[in-house]
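A single protein chain has been omitted from the complex, and every remaining protein chain is retained in its original position.
Then we have subunit A:
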């Protein structure tokens, strides 16, 4: 019987929320792996071209953490998988709110109840709220074996690091509905992020083609930039956006590691005991990049690792602890799919699945208030969606921005509205206009 108990501060709980939002963009289930000293959430997309791992340090991230796996000794682990949406309905937004408004919590206690002889195994989350209210959620989970993608940073000679806030600015330039992102290290001290879609149509359909956006950044704006000049590497723009938006919630630097097209690329960032690693499949013309000879032993190493980005072994950086682990089991079909050299510029297999998903569904709202206001103003002018369900109720919020809430009240002139509010003269809706005339409202 596993023992797994931990407590989260409101800040950490809200970070879990952000992590789940991000992982939710890769898959609708999230895998959990608890070890004695750390807790890892992983996600693998359905085409197995993108793998995400967020590891939380037992001592640093949690206010208390205890995990004693039922077997496996010091290297033992407890693994399970859960629906991202189920977890998100527990780890809602606004768990951390310094003003203690609705939804804010005091702390969050999580435990796993696993009984070998009973059917009821539950993942129990207790949200201890501010007014002595305790919300207890009992979630079901599925016992699964958790796999990790391998990535050998020694082979990934191309590296850069850039503040997530800057990258977030760049992705905001990208048009919607684009599929690919080409990261190109130019020769004149510039790095170009280009979002585009491969030609699918021609003739009359040409006007439906999404925008092609190229953002050229001075490499001096990077905190660190060491990439072979002329190298193109292509990943999915949707994955990139998901990663950047999450990295930006942590306000850290985004680090990229890659070797050459068709070999995996890794993004990494983190702070305060939270480390995120995303291993992505790449494409691109691998023959076009000027090849610098790689030392033979490392090349061999890269063969092994990149062939199995979704396979079941420990990550390379913790290889020393692998002794207690079961040997890697790897399906032959999967190996073939992830490891084959793909045609230059061909679409990664993720695209068909991703196209069906609503790209906007889980995006976190923009923190920039100015932009938000701009968008609200924009939507106020946009044609109304008449099919949307609408309810008419009292507006209890303190925001009385006429352009944002086009309600009946707003049809009056601005002056009359402030008059009504200032004088606190509540006017019954049943009064006749003639009765109101002398109040000076019209």
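As a convention for this text, a residue touches a chain if its C-beta (ideal position, glycine included) is under 8 Å from a C-beta of that chain, and two chains touch if they have at least 3 such contacts; residues count from 1.
Following the convention adopted for this analysis, contacts and distances are computed from a predicted model.
K.L.:
Quick one: the chain not pictured, UniProt calls it what, "Elongator complex protein 5", "F-ATPase gamma subunit", "Putative Multistep phosphorelay regulator 1" or "Checkpoint protein"?
P.N.:
"Checkpoint protein"
K.L.:
Of A:67, A:217, A:256 or A:281, which sits in contact with the chain we cannot see?
P.N.:
Residue touching the chain left out of view: A:217.
K.L.:
Check each of A:37, A:142, A:226 or A:378 against the chain that is not shown and name the one that touches it.
P.N.:
Final answer for the missing-chain contact: A:378.
K.L.:
At which residues does subunit A meet the chain that is not included here?
P.N.:
11, 14, 96, 98, 163-166, 168-170, 172-173, 175-176, 190, 199, 206-218, 221, 223, 249-253, 271-272, 367-368, 377-378, 380-384, 386, 390, 402-403, 406-408, 410-411
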